[in-house]
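As you look at this complex, bear in mind that one protein chain is not there, while each of the others sits in place.
For chain A:
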Amino acid sequence: MAVDAPPALRLRGVRKSFGSVAALEDVGFDAHAGEVHAIVGDNGAGKSTTIKIITGIHAADAGDVLLHGERMALRHSAADAHDHGVSVVYQDLALVECLDIAQNMALGNLPRRFGVVLDRRRMEREAAAVLRALKVRVGDVRTPVGLLSGGQRQVVAIARAVRMDKPIILLDEPTAALGVQETAHVGEIIDELKAAGKAVICVSHDLDFVFRHADKVTVLRLGRTVGTRTVADVTRDEVVGMITGAVAGDAATAEVGR
């Protein structure tokens, strides 16, 4: 990987407690542009909390989040993360069922004409263009999201993140609710994002999926980074061992340079 360019996303020594419960004790990894970086771990390992700290939903208690080499404040907003080039697909998808596909895809950034009027045509044209580029078949972009299946909703949520065209895309369990075919389709989209030079960070339970699409894998266990491996150089058994604790991890990542 390029040594001189800073990683698209760097986490070091990130800690987060909810009351007396320590959710994250020491999380760190680097994710680079043009790579798919998987984050795996058992339930409660801290995967979703890590995502929410990057996107600004939660504030970290300590540690560093660097986007393109720029240090983010511990307490940054979702808008800050967005401005620094992060788009995200949450596990619950954050879709509004009573709005249609085009409206959902533009939500938070609806196009306007003359400063006031909603530019419905542009909104629908853009949504259709993104969906077509992703080879997504969900029917008319005027279809309310409430009518879609779980798999269709997932691709709409991903399409929304793609529409924003940010250099860093976070996906929280993008295949958890999907069937075989839909999972394969999401995998293709992830491959394409990688080919387009995005840094794709993907939380997943699905090791098959990870080994098929990811370049790097970071294992979290009990709120700590156990280690980061290049997928091509690691066996499934070793990753499983890191998840369960059977295989010892690397040294702590804390102590940030600078």
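Basically, contacts are C-beta pairs under 8 Å (C-beta built on N, C-alpha and C of every residue); 3 or more make two chains touch, one makes a residue touch a chain; residues count from 1.
Everything that follows uses one rule, which is that contacts and distances are computed from a predicted model.
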From "Cytochrome D1 domain-containing protein", "Autoinducer 2 import system permease protein LsrD", "Acyl-CoA dehydrogenase" or "NADH-quinone oxidoreductase subunit A", the hidden chain's UniProt protein name: "Autoinducer 2 import system permease protein LsrD"
Message: If I consider the whole complex, including the chain that's not displayed, which of A:22, A:62, A:99 or A:196 touches that chain?
response: A:99
Statement: Out of A:85, A:151, A:174 or A:227, the sole contact with the unshown chain comes from A:151
Sole contact to the chain not displayed, among A:74, A:177, A:234 or A:247: A:177
- line: Out of A:69, A:139, A:197 or A:245, only one touches the absent chain, namely A:139
- request: Pick out the residues on chain A that sit against the missing chain.
  value: 57, 78-79, 82, 90, 92-99, 102-103, 107-108, 110, 112, 116-118, 121, 124-125, 127-128, 131-132, 136-144, 146-153, 177, 182
